[in-house]
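Please read through the structure below; I'll follow up with questions.
Note that one protein chain of the assembly has been removed; the remaining protein chains are unaltered in position.
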Amino acid sequence: MSGLAFGRRHAALPRARLAGAVLLLLLLGFGLLGPWLIEADPARQDLTASLAPPGARFLLGADHLGRSMLARLAHAVRLSFLLSGLTVAAAGLLGTVLGLLAAWEGGWLDRGLSLLADTVLALPGLLLVLLVIAFAPGQILPLACGIALALWVEFFRVTRAQARSLLARPHVEAARLLGFGRAYILRHLILPELAPILLTLAGFGIGGVILTIATLSFISIGLRPPTAELGGMTSEMLPYLAEAPFQALLPSLFVALAVLACHLLAGGRPR
Amino acid sequence: MSGHVQLRGLTVRAADGTPLVENLSLAARPGTPLVLLGETGSGKSLVLQAIMGALPPRLRRTGEVVLDGQPLPEGRARRGLWGRRIALLPQEPWLALDPTMRALAQVAEVCRLVRGMPPPASRAEAERLLRDLGLEGVARLYPFQLSGGMAQRLALAVLRAADAPLLLADEPTKGLDAERRDEAALRLRDEAGRGRTVIAVTHDIGVARILGGHLAVMLEGQVVEQGPAERLLARPAQDYTRRLVAAEPAQWPMPSAAPRRPAGEAVVAARRLGKRFQGRAVLEDVDIAVGRGETVAVLGPSGCGKTTLGDLLLGLLRPSQGEVRRLAGLAPWRFQKLYQDPPSAFAPHQSMREALRHLGRRHGLAPAVFGGLLDRLRLPPALLDRRPAELSGGELQRFALLRALALDPVFLFADEPTSRLDPITQREVALLLRELVTERDLGLLLVTHDAALARRMADRVFTIEAARLSPAGCAG
Amino acid sequence: MRRRRLPALAAACLAPTPRPGVAQAVTGAAAGAVDERVLRIVAPVEIGGLDPARGGFIFTRMGVVETLLAADAEGRPVPVLAERWSVDAAGLEWRFTLRPGLRFHDGSAVTPEAAVASLRRALADATALARAPLAALDATGRDVVIRLARPFSILLAVLANYGSGILAPAAYDAAGHVQAVIGTGPYRVVSITAPMRLEVERFESWWGPRPEITRAVYLVAGQGEARAAMAESGQADLVFGLHPVTMARLRRNPALEVRTVAIPRTRILKLNLASAFFGSLPERQALDLAIDRQGIAAALLRNPALAATQLLPPMTGDWHLADLPPPGRDLPRARALLASAGWTPGSDGILRDRQGRRFRVVLTTYSTWPELPAIATALQAQFREIGVDVDVSIGNTSDIPRLHRDGTLELGLMSRNYALVPDPLGTILTDFAQGGSDWGAMNWTDPQLAAALARLEAAAAPEERRALAQRASAILHEQLPVIPIAWSELAVAIGRRVAHVAIDPFETSYRLPDMRWREP
Partner (left out) sequence: MRRNAWRVLRPLLSRLGQAGLVALLVGCIGFALMHALPGDQAFRLAAERYGPDMVDARAAAAMRAELGLDRPLAVQLLEWLGRVLRLDLGRSLVTGEPVIEELRVQIGYTALLAGTALPLSALIGLPLGIVAGLWRGRWPDHAVLGLSVLLRAVPAYALGLALMVLLSVRLRWLPPGGFEGWAELVLPSLTLALGLAAVSSRVARESVAAVAASPVLVFARWKGLSERDAVRRHGLRNAAIPVLAVLGLQLIGLVEGILIVETLFGWPGIGHALVHAIFARDVPLVQGSALIMGLGVVLLNAAVDFACLLIDPRRGRQEA
């Protein structure tokens, strides 16, 4: 290697990642510990305290039904991360397995799966989500399944492309010649190389899912009340923007922070 | 044409102060090429970058570069000399040419934008330059449609268009096979003959021999020996230079003169073998057999199908016609392969120890097997904990040998196993391989584009031409 | 302001042939002075189709389609296409005499035969008219004659419903589908971009006084925020369907007038009386007492006066019980009532009956009315305080009638319009007679109420009608087959440019002909 390769890395990236990790940890901490520490019931209403400003009784104010924003946000953050984590895990698993299968088997299976993936991409993702949600409106699992159904394609495409180029690399061929089986090659040669890319994708995915759920709530397909969830809260509070801008903007702020954290952590790279 | 260059106390340091090039003082003048010969990491490319003023940002340079009696200006002003006074022929020009622009346009734009010629004159001039280099047929082709040699000539035409008196060439033969390599070196010498000052950097003694002129041998950032190329290569004074000269395959000892044992039973044999890729015949009617304890070399330029032949024999590819027979009753892993690019043959995140442990567990091998092989291949156990990126090409190739030998192979397909290695390492690895063939009673198929290497290594040598295999003549 | 007709351009590129129906183009410029001003109405309801029976209310509201008669602000019948009507002594044969010289928008004359044809189509579809006991429908001379099977006091109200609108024969294609809206009203269709936009212009041969507004556009904006923004930016002259919260903001805007009108619409809880939870009156009374109506009305609807004391709001006149006390929340009494019905709190605070079954019900609602999910959430928390565990399910409008039909509905929160026909009786009859209906009671019958309603259906004397209506309302109030939560008001943001805006509480018309441009 000549000296040309020196000094090409960006010093800014790790710092951004660190910031993302810290932000994510803070949010996760808030979501995981918040519901334990904050005693207020996120569903408890006091209509006389509707839109109460931040103060001694409600640290972050109250929403339109007089519920504690702090308690609701803590629960919402936990649920949003849980839900998006679940969704991304499901989509990631499906996409990765199919992608590996397509890369490994090649031929008709590969062509068929790729065509299917391209086709799913051409369909409006929201169509799939809406249709699956319609089976059981307001429930968490169908919501996650629906989004996963649209999300797996991204994992599939990346896995397939990466695995294909990895499988064509000499060290995989060498491993085969050395008598190693599929399981070994997958476990020790392919997955360790794929992992960072898949994690990046998952980071973007989690951010994207939180946004998608928020968007779905906006067109009134969300979770059942009184479930506190960031997207639902965003659209619930939107009409009160003029009267109580602080409370109305808080959920959006948390969505943005969560997405920002995921993006920073996943790196500035586009998908 | 002017173009006298002097390097005065040129030093390049890394950010932490480690010297990468130390106190270099050299001179070059028109007509006589200056050749910097050295291994990877000897700092020779940095010298060229220092002259261009294109060092990576974190490196520090001291000392002076003087062109025609004037120290070269620093920073942005140096940029103004690019193309006009100093030209740099890039490594692997097929990567440096714009893949989206036709050959003629790439030359013509220099005439127009650098020399300020009007468009029609630029085209005419570009056509002339291409013709001079025998490229008249490719004017309308894109770089990816050119062979490596043609791409190299095209890059040269581009640089000629600006007509700089000083031509720098960074590993001008990297990635070219033997014949193209000689051709490229000759052309560069020709450039010097046309009154240009040529400074070339190479690790290939053959190239240095062809270029002639003034030769400086570099080791770890310093010039260990310099002088006229002819004298230096014939009578090297320094030990390092001597070893370097001896590393040329033509200088290697011939296989032991004693009559060789007759080849053992055939471990791999192919009859009427043929392979087509997308309708194009790569191999046709190939008959070949490799016996125990025998080395068979297949010679040919890149892309002639010699790797395909090896992969067919190993069963990595399915033949389009004919059949391959391997010695019956053996586990498939008794047939092994050595790769051209050693780092790519190892999982990048696995240390050697981990890789070998997995191999041992898979085949139930005792740790002692690896211990013995480490000794035999002269690999210090300390290297075991390194990952591929932390090992040199020679070390990696020996680890590749180690893991193959651990499985007690009967057949080894070596695909240009030494072409990416530095000369001295190449010699070590190749000779080690030769010893092992006899020692282990291996059948070795060696694929290479270096005729001298093939002759020094193999019992039988074949060439591939127009998809057909034939025994090599006595030439080469 | 002159706007370039951009989408028309886009549509023209893609649709080389003019479409009959959805994009009908009417040629022939309006006679007289050209007034460039276009009145712009923005509302959330989309144009569902051209047929008066389906989504036809837009055309009636915009003054394109007219009915034989209409209702005034008090719900009394006023002549429209029929200049007078009469009924025989038995109350069975009704005779409607058309105005002379009526013209459809395509220039053809309005004949009784054409009116009868339109009414026949209404009879065949799921309209209010189809529920009337019609025996025969004929045209004789200038009259439309309707013969009833039995006396039906609200026939006039039913005929005022948009579903009974009259279209020209040319409006229907061979298969009987409406292919173009050719009505008789003061405005005729210029273009329709279904489901979002309707443009009308003044119909110069209308029978009534010539309206001042020459052109008007009905524009759909589904999002409440977008509607509010359109009012604030001056892009719309009339904006309907304002969110209670934005109303307060718009009121502060000096360029707008926000007007509210009480309308005969009530948000109610529908209970399945056949379920294990609401069969006994104490259970229903307990729920009734657990509701904080004042809180809901103040916090979510921004008008404490909307807290419902009873099912029908004051504006329904005869049906409203004047001397009821304001609704009060009484949790101890609610708990006591539930205890008397055999419900005791479990360890988690949720009630259980003697078999140990939890008081857990699903409340079904829908988001067509944006306040319903919020009210449902409020109710959920309020019921939780008396130990009732409510699961809120937000779905489609049709879920309530569907779940009613298959008997699985437990609790439904809905918004019910009691003036689908201008007389509340029309709706009350379907909702509470004969064991209830999709939007009314569920598995509940009260012989006294049924008798009162039957008499009302046939009765004519105003004094008796009032007594009967009061009786019926009292029964509904005591028995609580549905629990009223909050009444409604229609809020309209009115821009600077228009004057003489009248809001129809029955939502049958925007009263375009009465409006005037305010002189600049």
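Going in written order, the chains are labelled A, B and C, and every chain counts its residues from 1.
Note that in this section contacts are C-beta pairs under 8 Å (C-beta built on N, C-alpha and C of every residue); 3 or more make two chains touch, one makes a residue touch a chain.
A quick note: this is a predicted structure, and the numbers were derived from the prediction, not measured.
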{"item": "Touched by the hidden chain, restricted to displayed chains", "value": "A, B, C"}
{"item": "Touch criterion as defined above, residue of C:Pro169, C:Gly222 or C:Pro304 at the omitted chain", "value": "C:Gly222"}
{"item": "Residue among A:Leu93, A:Leu123 or A:Leu199 touching the omitted chain", "value": "A:Leu123"}
{"item": "Residue in contact with the excluded chain [from C:Thr193, C:Ser280, C:Asn443 or C:Gln470]", "value": "C:Thr193"}
{"item": "Full-complex contact with the absent chain, from B:Val158, B:Val267, B:Met352 or B:Leu383", "value": "B:Val158"}
{"item": "Residues from chain A at the interface with the omitted partner, ascending", "value": "8, 10-12, 16, 115-116, 118-128, 130-132, 134-136, 207, 211, 214-215, 218-219, 231, 234-235, 238, 241, 252, 255-260, 263-264, 268-271"}
{"item": "On chain C, residues whose C-beta touches the chain left out of the figure", "value": "3-7, 10-11, 13-15, 19, 21-23, 42, 45-46, 48-51, 53-55, 57, 125-127, 130, 163, 177, 193-197, 217, 219-223, 225-227, 229-230, 232-235, 366, 368-369, 395-399, 401-402, 404-405, 415-417, 420, 437-439"}
{"item": "Those residues of chain B which, in the complete complex, touch the missing chain", "value": "52, 54, 79, 82-84, 87-88, 90, 92-93, 95-101, 109-110, 113-114, 142, 144-145, 155, 158-159, 162, 164, 278"}
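Heads up, the rule we're going with is that only the chains that are shown with their structure count from here on.
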{"item": "Topology of the chain contact graph, where touching chains are joined (line, ring, star, complete, other)", "value": "line"}
{"item": "Taking each chain's C-alpha mean as its centre, the one farthest from chain C", "value": "B"}
{"item": "Central chain (by mean CA position)", "value": "A"}
{"item": "Mean-CA-position distance for chain C and chain B (Å)", "value": "85"}
{"item": "Averaged-CA centre spacing for the pair chain B and chain A, given as whole angstrom", "value": "47"}
{"item": "Junction residues of chain A, two or more chains touched", "value": "none"}
{"item": "Interfacial residue positions of chain A with respect to chain B in the complex", "value": "1-8, 169-171, 173-175, 177-180, 184, 188-189, 192-193"}
{"item": "Contact footprint of chain C on chain A as seen in their complex", "value": "43-45, 47-48, 50, 64-66, 137-138, 220, 224-226, 236, 238-240, 242-243"}
{"item": "List of chain B residues in touch with chain A within their complex", "value": "14-15, 20, 40-41, 45-46, 49, 55-59, 91, 170, 314, 316, 331-333, 335-337, 339, 341, 344-350, 358-359, 362-363, 400, 403-404, 407"}
